[in-house]
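Just one protein chain is left out here, and the rest sit where they should.
And then subunit A:
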C-alpha cells in the first residue's frame, strides 16, 4: 500500500523551454517568456499578454494523420509523452500493456479546436462540423491519444479541478502504481490561447490588464493585478521505486511522497480556506514535519485576495518566513492543468542541482511574511519540496516531492 512511487521520465513544454534541458536552463536563470499575444489580434481585449510557446511545430514530431484530429494541447502532450519515454529509457513494448496507463488533468480541453467547429456550425451549418469534433475537444482526449500512441491499456483516467488538477492527476497515478500498475504517465497540458478561450478567461475576472510583460504577473507584490495565462505543461513517468531500480532506470528524479486536497467552503461562509489543511495532509502523508521541507513552489495566483490566503496558510504551517518560497511560473504565466506538473518538474530539478529557481519580476510586499526567492536563483540543499496548486472554485491541492538516495 505504501510503496514508493518515483518519477523516472519527464517531458515538458513551456513558453520558456521545450524539453527538460531547455526548460531548466531557462528556469534556473529566470528567463521570462511572457509577451504580447501573437496567436490572434488581442488589441480589442482588456488583457493582451500571454505566455506562448513559439518554437513548436507539431508536424516535425507527429505523423501527419494526427494533425487534423488534434488540438494544440494534445499535440504538445503527445510530443511530451514521447520525450518522457525516451528520458525514462523505456520503450512502450517493454512493459505489459495492461500494466501501463495514463492519468492526465485537463481544464478546458481542446478549446481552440472547439472554437473552430462552433464557428463552422453557426456560420456555415452543421454538416461542416469536423468528424473529429466528437473527441478532439473533450477533456479525456489527451489520456486517450497518449494511450493509443503508446499501446497503454492499463488503468487510466482524467481529472478536472481547474488549476489544481495537475496534482490530483499525479496523486491518482500514484494510487494506480500502488494498486499494481507498473508505469503511469501523469501530468497535464492546456493551450487555450484563442479568442474564445481568451474571452472565457476575461470573464473570470482575474486576468491582469497590464501591457508590461515584466510588470504584469506579480504574485505577492504590492502591484499584483491578476494573472497572465500561458500554454504548455508537463508529463511524467511514474513507477514503483523497486521496479525502477530493478530495471536500472537511468533517471530517478524524485519520489511523490505526499498528497492532500480540499475544496474551500462556499464563498461568504466565513470559514477558513482549506489550503492549510491540504498542506498539512500532504506533509502527514509524506511523514515529514514542516521543518523538513526545503522549498515551497507556490500557486502564486497574482491576485491580492488569493495571495493573502496562500501566504497566511504558509505562515500558519511553516511560521513567519519559515521556508523558502518560489513561483517560477512568473516566467511563463499560468499554464492551467499544466502549471503544477511543471512545478513538480522544477522541484525535482531543483533537488538535482541544489538550486531554487527564482520568482521573477516580483518585489515582495511587506505585508506577506514569507521568504520569497526573488531576483536570482538561490543555492540550497533541496531534499524535499512542497508544490501547491489552487483552482477557481476553491480547489486546493498539495504534493510533497522528496529526493531519492
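Following the convention adopted for this analysis, a residue touches a chain if its C-beta (ideal position, glycine included) is under 8 Å from a C-beta of that chain, and two chains touch if they have at least 3 such contacts; residues count from 1.
We adopt the following convention: contacts and distances are computed from a predicted model.
A chain of this complex does not appear here, and its UniProt-recorded name among "Beta-ACP synthase", "ABC transporter permease", "Pimeloyl-ACP methyl ester carboxylesterase" or "Carbon monoxide dehydrogenase" is "Beta-ACP synthase". Touching the missing chain, out of A:16, A:262 or A:303, is residue A:262.
When the omitted chain is restored, the residue from A:46, A:63 or A:248 that touches it is A:46. Touch with the chain that is not drawn comes from one residue among A:27, A:145 or A:186, which is A:145.
The residue touching the chain not shown here, chosen from A:14, A:172, A:208 or A:374, is A:172. As for the chain not pictured, it touches subunit A at residues 1, 40-41, 44-46, 69, 97-98, 101-102, 106-109, 111, 114-115, 117-127, 129-131, 133-135, 138-141, 143-145, 147-148, 150-162, 165, 168, 172, 175, 192, 195-205, 261-266, 271, 274, 277, 281, 336, 391-395.
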